[in-house]
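Comments concern the structure below.
Of the protein chains in this complex, all but one are displayed in their positions.
And now, subunit A:
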Amino acid sequence: MSVIDILTRVDVLCKKYEKYDLDKQWAGADSMSGNDQFLRLYTVVEADIEAAREKSQDAQSEKNRAVVATLNAEVRRSKAALKAEIPKLEKLAAKKVKDLSKEEMAARPDLVVALAQKIEDIPDGVTVGRRGGTWGRKASNPLEIKLDAMHPDDLMRPEHYEQTEESLALRQEYEMRRAKQDEGLDIIAAGLTTLKDMAGDINEELDKQMPLIDEVDTKVDRAAADLKNTNIRLKETLTKMRSNRNFCIDLILIVLILGIGGTLYTYSFSPFTPSFVCLQPLLMYQQSFAVTREQLSVFILNAIVSF
């Protein structure tokens, strides 16, 4: 635990038990109450009784049986603690305190008795002769261990083993909830068997299809290899067919043919021949043989387009 934790915890504890810090409480108070231990203890006990009473009120209005049991246990614990305070009070009551009137002195023991009665009256969920089964005492006092807490007379009473309405209702609720849980579990079981069956079928189907897929795999591999080979061979053939040398030879031959065609046109000259105009530059170029391959191809393309 770090120092900070310790500090915070100490602060919280101090704040919680501020009311027990006598120096703080009564600092600055008048000397009479500063010395009057009885009064102090009395007020403290009264405050505790109030708290216990509040708790018992809560317990009575609470629906949740577990919370009820806890609260009842706490109430009982506080009652026992307070009961332990009573003898102290009595002693203090008998003590003489200065500056206190005779009547008040006489009244104090009565006050103590009244206080004890009040403590007894706090309802803590315990009816005469503790009845009920184990459900009534779910959260037993963690600090107090009571052995043989039952009065032997109580045990012999026939009502001891009877069931209260509350415990009956609790048992019924328990049975109902259990039945509902069983129903739910049945549904889950049915769903699980269906899942199991489906999973088994899927498993078998996969087993069935595995060799098929393997076959398909080998066949596809074979086909892919064939395709690859074919592609390579085709490429080789194409490159052989379409080498540059052959391309140029083809071009020159085309040029020659077009030229011959053009000259034939010029000899049967007709001004309306649309190709005549385009052929003029071609003829000119044909006559001069110092032409590059590219220029030839460009003009042939023009000629083809115009045709």
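Assume a contact is a pair of C-beta atoms (placed from the backbone, for glycine too) under 8 Å apart; a residue touches a chain by one contact, two chains touch by 3 or more; residues count from 1.
FYI, contacts and distances are computed from a predicted model.
Taking the options "SWR1-complex protein 4 isoform X3", "Gamma-soluble NSF attachment protein", "SCO2 protein" or "DDB1- and CUL4-associated factor 13" in turn, only "Gamma-soluble NSF attachment protein" matches the UniProt protein name of the chain that is not displayed. Considering the full assembly, A:200 is the residue among A:109, A:184 or A:200 that touches the omitted chain. Of A:190, A:225 or A:238, it is A:190 that touches the chain left out of the display. If you put the missing chain back, the residues of subunit A touching it would be 189-190, 193-194, 197, 200-201, 203-204, 207-208, 211.
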